[in-house]
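Shown here is a partial selection of chains from the complex, left in place.
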């Protein structure tokens, strides 16, 4: 992304806005959290925004996105409704799922955001199944399926890769490898780090990114998505990234035994929000930042002001009509 | 079946016809599962579908029950109507995470933004050395989880009507079949029809005791009814047809009338469908609860040898004997001297 053409500048601005919106929204969630207004676990993506943004920026509105309980970033990057998300975290009736989902099960089908799951790996075959249906539809729509490094250890991941490759499903798998499953490092979980080589044995084109540079991710996703639309079958991106906050909850945990603040520093040094912002001129950036603050404040206010769901709501949606 | 109809079909033919008609009438319906497209065609239940609808709608799969279940859920969320076939119910244990944690919950957890119209067909095996891992009736596990429907038709008429209803239902339906019902015939209308879930059938009227037979045990209960008639006991036999929703009204009304309820499940009794039916009925009768009893698999793993397997299952004779003891508690125990296994069962040689 040289930033020399107006088109490039538009992309940079759009990408920056998305990165910044996610970062600030989650910082706001972390700020509010101690008030107990968000009575549910939150798994923040702070530090990992670039993966979601780089990929989702190349998706069409009618493409579909699937993510995990650590899904705020992907949800917003795909265009999920922020007010409904905030109200959902507050457990209000105006939440995307009327307060039934909370942070871990965000969904927004209007934005083609598939429902997220708190059981690791469960969304992978479901995303593939959705892609299966899109494939039959033959309109060139694809599914982008995000998951963590730990999810690749579940058998269903391998089963899904085999099926997706066998039937050339239009799905882009993205593994956000942040090196940890809760506090467990890769070395406790992976026999080798040859994940991309393994994926390739299914006939799936892998792309290994050892840093979460947002524009590299974007270009990789762009190329992969185009090929998938044209029938290449599934492709796979493994992107190394880093979780800046604790596994669950609003805080940092560098004083806990499993990692050191020094581990964070190289990642902070190429903080994608800062770097991308730096590519814009100060005035434009300020406008974006101000607009984002307003949007977030709005969403929080909306959540605050929204009513709790009625007691009867407990019994709705057990069965579809 | 008292319903009028010119022709009679086997349970297998009825299932096949339901699948063919639903696929015909709705392009979003597809059948998926290991060997659904081969010459054996799941004992004939998918016969000819591959020729009529092609490999895109009749799909063989890898042995990946967990992922295939998730793929069906995803396809269903996108508007398709998968029918996932398992040649044994035991294999559903590989699908529990997707069925319990995703399929059952998606519509609720996402507040109606998606629904999961899918059918999981599963066959319960019996006899011919099916043994520990090819004989289990695990339907109660699915009855336990809100969001899943469970249906276990016991005759060809209900097999066709329930399959059509299951496919058209907008929720995940666990469709429980029994291998030994496959050869049984019943009058079956040619035109498509559905059998409503949540309505039990009185398969045989009676006044002295109520027998509820789940899945294949309905057949044994009907045979027990004949045996009981010989000793002057009039048994009313009820077929729940669907287990979730469960028609407690019909069962409770019958038990109220007869004063005695014996529930016979094609499964273990502990925390099973039989426990649910008895608890539900007893909860309703604060005043005069009926005399209640359960029968089901022996509280053991299923052995392969017929020498032991015969005592693993309730049969017409043991059911009649238990019913007699409930009706005439003060009489000496009575065991009808008949072959424990029904003829068509004794004749069963597989195919596996």
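For clarity, chains are labelled A and B in written order, and residue numbers in each chain start from 1.
Going forward, a contact is a pair of C-beta atoms (placed from the backbone, for glycine too) under 8 Å apart; a residue touches a chain by one contact, two chains touch by 3 or more.
Small disclaimer: the values here were computed from a predicted structure and weren't measured.
When all copies in the structure file are counted, the labelled protein chains give the formula A x2, B x2.
Operating definition for what follows: only the chains that are shown with their structure count from here on.
For the pair chain A and chain B, the distance between C-alpha centroids works out to 42 Å.
Within the complex formed with chain B, the residues of chain A that make contact are 96-98, 100-101, 105, 107-109, 114-115, 117, 119, 122, 124-134, 136, 155-156, 159-160, 162-163, 166, 316-321.
The residues of chain B lying in touch with chain A in their complex are 56, 61-62, 64, 66-80, 97-98, 101-102, 106-117, 146-147, 149, 170-171.
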